[in-house]
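Excluded from the complex is one protein chain; the other protein chains are retained at their positions.
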Amino acid sequence: MTTSTVLLRLTGLTKTFGGLTAVDNVTFDVQQGQIYSIIGPNGAGKTTVFNLITGIYKPTAGDIVLGGQSIAGLTPDRVLRRGITRTFQNIRLFNNMTVLENVLVGQHTRIPGDLPSVLLHLPNYRRADSRAHARALELLRFFGPALVARKDDYAANLSYADRRRVEIARALGSTPKLLLLDEPTAGMNDPETAEAIGYIRTLRNEFDLTILLIEHKLQVTMGISDQICVLDYGKKIAEGVPAEIQRNELVIEAYLGRKAPVE
Amino acid sequence: MSTQTQNLRGPSSIMGTVRERLDKTQIGGRPPSYYLSGWRLGVFFLALALLFPLVTDQTLQVTAISVGVYVLLALGLNIVVGYAGLLDLGYVAFFVVGSYTVAVFTGGILQRSDGTVAEIRQFPFWYLLPLAALLAGLFGVLLGAPTLRLRGDYLAIVTLGFGQILPIVFQNVPWFFGQLGMSALPPPDIGPISFSDTGNRAPFYYLTLLLVVLVILAVSSLRDSSLGRAWVAIREDETAAAASGINLVRTKLLAFGLGAVTGGIGGALNASFLGAIAPTDFNFGISITILVMIVLGGLGSIPGVIIGAMLLRFFDVYLLGKINDTVHSSPLVTGDGSPLHFLATLDFNTAKYLIYGLILMAMILLRPQGLIPNIRRQRELAGIGAAPEGVSAVGLFEQEVAGEELAAVDVGEQTEYVGEGSEALGREDHV
Partner (left out) sequence: MLVLAAGSSVLFQQIENGITLGAMYALVALGYTLVYGIIELINFAHGDVFMWSTVVILAVAQALGLNHPYTGLALIGILLMLIVIGMAVSATINVSIERLAYRRLRKAPRLAPLIAAIGASFILENVAQLWRGAGFVSFPGIFPAGGITLSGTFGGTLRINNLDIFIIVVAVGLMYGLARFIRLTRLGKAMRATAQDPEAAALMGVNIDRTISFTFLIGGALAGAAGVFYSLYIGQVWFFTGFELGLIAFTAAVLGGIGNIYGAVLGGFLIGLVQSLAIAYIPSGVAWSDATVFAILVLILIFRPSGLLGQQVPNKV
């Protein structure tokens, strides 16, 4: 059995906001090439973990290490340059930009941004911009020719499922090593969900990605994950392969036995 | 869900309707809209502009030059407000920096703290123009830096403050002659070209035109670059922009800096043209005037802000006086027992800012995208652009802020840029 390398390591990751501890001493490893899911009841701190990894929050304690280097506390754009991108729970596209423009923004770091380049459109800028355009089309094509046909539509006009796809295409622009998907199937019906599961797997294979997934639909998680981490009230209460998690009593109690979430 | 091509403007656009009508005919095998769009239209106007001094007299040329200065300022403010969405109310500061740079170094005198005059080396205007641009840009970065983490409202007030403070500082330090300003600045004669003839202002006019054209080219180039996209992205959604690799600090500072550079160029040109600076002219009124120009013309639209600048200057210089005269001599007002009699004593020139206020409110309520809109801004400002999920019962006034007391619900899209417990800092959403 080949030993996988650890791509992302969270150690004792903690985040408090004033009196509330949203993430409490969370530790886990994500292996290269895995699809790793974080699940847990509402309010468990899953998105906060994403926000910590991607630099939107600074950890109160603990560390986040990517490929051997700590990334805790870096700004989001720096985190992207280290190779991590994400999608958002409620899809944050640039609504008044076209589909193509949205995906181009994902490649922002691959185009020279220095003043002479953007002012004068120097040759190396133009080459990079052109390549970015080509790659943007390629990324859209991954999801099918229908999406490519809509490249000049404004993002606001797309269907929900398409918006999700565009968001992923945007996230792939910078050839990340690690892709964070925050509830990618939220709001999707069954056929759409099945399709999403399909393309998540294909994404991992084709783009050589490691995927960290937050997902509420347990069928999705159990079906697609190599490893699952369960959070409840910010703490990790279980970790393992899907079969183990399904049998885990703490997990079952967390999902079924708890009272309604505090308002 | 039609694909939107480059030439398609919304039905509510004036240019769109004109274009639709004209396209019925054909010239040289193509519809007129072919000739009237994009750079061809620009070349057409450029040709007109080049011929302008040949058919006009000195007074019109002077007006045109002054319009040109304002066009420069409008183009600059458009970068900050129109593209990056940062409401800078202190833009006059950069105009001031540019003006003083030229005034001090072409005039060649400074005031010592004991009141006596010190002579310094004089430099030709042409060296000072880039210096003025650079210094203004530097100030743009300096004044923009403290505002980076502030929300729109606060950013506006802080920039307003800077715009007030800077001219006062320049007026109150001992070296720049306080409120008297400086005058008798040498004209920028270069080689055989003389700028000194007050009867023929064509040289200054062409200089102005040259600068305007250069700035237009530069701004268009920026708009169509990755930086331009980055500006729109941070205006749309800062958090998603940062998550896509955009460095918020750098991108915003570039907006402030580049906008300021243009302001500095305008100030330099103006000082050289007038041959003097009058510090009492450097006030909030200028910042507001430019803002009104770009709101009127169209935020984020290059032709829009140019038209806006022209219209407002025209209004200022001609219309206001004409209205004043007409109203004051109208029998409706001067007639005995007329209910409109109070208008006889009303000086419309002092009503200028009242009219500006009315224009601002009218435009933002009725046609926020401006007279000549930029397509994207039209969608955004005229309300077409909000995604279905994005609109809630109370609208987009909701701000997601990391607060002291969060419920046990997963906190969604909150940014550290907000800071805990603070309403002043914050992500910009849909500015």
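By written order: A and B. Residues from 1 in each chain.
In this section, a contact is a pair of C-beta atoms (placed from the backbone, for glycine too) under 8 Å apart; a residue touches a chain by one contact, two chains touch by 3 or more.
Given the structure is predicted, the values throughout are model-derived calculations rather than measurements.
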item: Among shown chains, those touching the left-out chain; value: B
item: Options B:Val71, B:Leu135 or B:Ala156, residue touching the unrepresented chain; value: B:Ala156
item: Listed residues B:Ile65, B:Leu291 or B:Met310, member touching the removed chain; value: B:Leu291
item: In subunit B, positions touching the absent partner; value: 81, 85, 87, 89, 146, 150-154, 156-158, 160-162, 164-165, 168-169, 288, 291, 295, 299, 346, 350-351, 353-354, 356-361, 364-365, 368, 380-381, 383, 386, 391-401, 403-407, 409, 411, 419-425, 428-431
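Please note the rule applied: only the chains that are shown with their structure count from here on.
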item: Between subunit A and subunit B, centroid-to-centroid distance (C-alpha), Å; value: 40
item: Residue ranges of subunit A touching subunit B (in the complex, touch as defined); value: 17-20, 22, 42-48, 51, 54-58, 75-77, 80-81, 85-86, 88-98, 101, 104-106, 108-109, 111-113, 115, 117-121, 125, 129, 149-150, 152-157, 160, 163, 170-171, 173-174, 233, 261-263
item: Residue numbers on subunit B that touch subunit A, as the complex places them; value: 1, 3-5, 218, 221-222, 225-230, 232-233, 236-237, 239-248, 250, 254, 376-377, 379-380, 384-390, 402-416, 420-421
